[in-house]
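Up next, chain A:
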Amino acid sequence: MPPLLFWIFALLMLVFGAAVVINRNPVASALSLVVSFLGLAALFMSLDAYFVGIIQVLVYAGAIMVLFLFIIMLLDLRAEKLRKINWLASAGGLLVALALLMQIFYVVGNLHAAQEKFPPLVGSTTDDVRNIGLLLFDNYNAPFQIVGILVLVATVGVVLLSKREVR
Partner candidate 1 sequence: MAITVPRPNLNWRERLYLPAIVAGLAITFKHFKNMIFGRTKVTMEYPEQKWDANLPEHYRGAPALVRDADGRVRCVACQLCEFICPPRAIKMVPGELPRTDRFAKVEKFPEEFDIDMVRCIFCGLCEEVCPEQAIFLRKDYAITGFTREDMVHRKDKLLEIGGVMHGVVLKWNEKK
Partner candidate 2 sequence: MDTFFVTTSLLKILGILFLVILPMVSYAVYAERRVSAFMQDRLGPNRVGPAGLFQPVADVAKLLLKESFSPANVNTFYYWLAPCLALIPALITIAVVPFGSTLFGVPMVIADVNVGILYVFAVASLGVYGIVLAGWASNSKYPFLGGVRSSSQMISYELSLGLAVIPVFLVVGNLRLTSVVRYQIEHGWFIAPFIGDWTNIGKWLLTIPMFISFVVFMIAVFAETNRLPFDLPEAEQELAGGYHTEYAGMKFALFFLGEYAAMISGSALVVTLFFGGWHFPGIPDGAHGWVFGLINIALFFAKVAIVIFIFMWVRWTLPRFRFDQLMRLGWLFFFEIALVNIFVVAGIMAFLPT
């Protein structure tokens, strides 16, 4: 992927990520989050990680955010009124954010791997779906099954909880 596209998608992601926080209308925030997810998926795909990118869209943008939107709309949340900005708190928050950013830059800059040139990506001929599948079912089969049971337990719990409420 040309660097231009990387910058476009990264910018898209960051701008809409900020819009999630800044927007006062909950529906607008949710939709901004969707666009941000799409940008993230595009970045994944630029690394030839099609599977992760598509799952990002399918699960987060396609299912979870639809449910979020569904709930927001059902609750009929109105846009919040703009409060008076607490300058001291904002300045403090900005300071923390800047400190975190500096820290990340410092750590990444001193990392040994960061000094080296990034190795060329494996060509897009590799089947990342196949690799993920093999890895999951060969190397990490037991944890995978345990996660499956965990999810099943959670599902049964949800069914039970919703049933009790009906009765």
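One rule holds in what follows: a contact is a pair of C-beta atoms (placed from the backbone, for glycine too) under 8 Å apart; a residue touches a chain by one contact, two chains touch by 3 or more; residues count from 1.
A word on the picks: all candidates are chains of the complex that A comes from, given by their letters.
This structure is a prediction, so every number in the text was calculated from the model and none was measured.
Looking at 1 or 2, the chain of this complex that touches chain A is the one numbered 2.
Interface residues of chain A, counted against candidate 2 in their complex, comprise 27, 31, 34, 50-51, 54-55, 57-58, 61-63, 66-67, 69-70, 73-74, 127-130.
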